[in-house]
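Missing here: one protein chain of the complex. Every other protein chain is in place.
Up next is chain A:
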Amino acid sequence: MLRMKDKVALVTGGASGIGLSAAQLMAREGAKVVIADFNVNGAKEAAADIQAQGGEAVAVFVDAGDEFSIKEAVEFAVQQYGKLTSLFNNVGLTNLKKDLDVVNVDLDEWDRLMNVNLKSVLLGCRFAIPHMIEAGEGSIINTASMAGFTGDAVRVAYGASKAGVVNLTKYIATQYGKHNIRCNAVAPGLILTPAAQNNMPPDVLDMFAKYNALPYHGEPNDIGYTVVFLASDESKFITGQTIQVEGGHYIANPTVPDFEEFMNSHNTTNN
């Protein structure tokens, strides 16, 4: 049985990576999917692929830094399929060159990341919620990040914007639950998206693997499946939550793997 039959979903940042995975999996589960992306050609290709596999999808341009553009994408989705029941606010930016520590972060970049990573979530919800109230149901999923829970040496704007997403999620859940609208977030750790694979040297990937509790990396579908669960009625009593999908990277004291290594080498010496 299809898990998202009769749902109409809008996915921002849906042309690649996590957004693409979610769009594909939602379509496979019977949802009609509107793929919104700044890269509108990529969105069109993604929609065509879904159509070719027998799913239902269309593409639309969105600039997540622009209020009017977000409104247009939401209205397009409703015009296209008659309603909107599911919104995946997934678009986000990071910048390793300008988003540094507190003393050195570029302030224009801080504003840009807050705008695209946090305010776009507010705006997507602001324009989608009236349509969801009309539909009598709604499930909103936001892409947060484990960077929203922990400190790091750099990327202070990114981390702060994602922490904002975690709490904004609770506000939306609290304010619109009575309209049968749920709002949850997913917090990925390192996920092997094409972007991550292109930008991270193998040594860095190995480092992440070492500190994962699980002996493997995450892939876009790990987030996609979580989004399908949250968008479907299977999670109809879950709201206000941020689901951590991170291989157990952040659950233990980071010295645990090093300590194990030390103990193992110590035992070997004794034997």
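By definition in this document, a contact is a pair of C-beta atoms (placed from the backbone, for glycine too) under 8 Å apart; a residue touches a chain by one contact, two chains touch by 3 or more; residues count from 1.
Heads up, the rule we're going with is that contacts and distances are computed from a predicted model.
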The chain missing from this complex carries, among "Nitrogenase protein alpha chain", "Transcriptional regulator, MarR family", "SDR family oxidoreductase" or "DRTGG domain-containing protein", the UniProt name "SDR family oxidoreductase"
From the listed residues A:Leu2, A:Ala48, A:Leu96 or A:Ala252, report the one that touches the chain absent from this view. A:Ala252
Please identify which residue in A:Thr174, A:Asn199 or A:Ser265 touches the non-displayed chain. A:Thr174
Listed in rising order, the chain A residues that touch the chain left out are 170, 173-174, 176-178, 180, 182, 189, 212-216, 218-219, 222, 225-226, 228-229, 234-241, 243-248, 251-252, 256
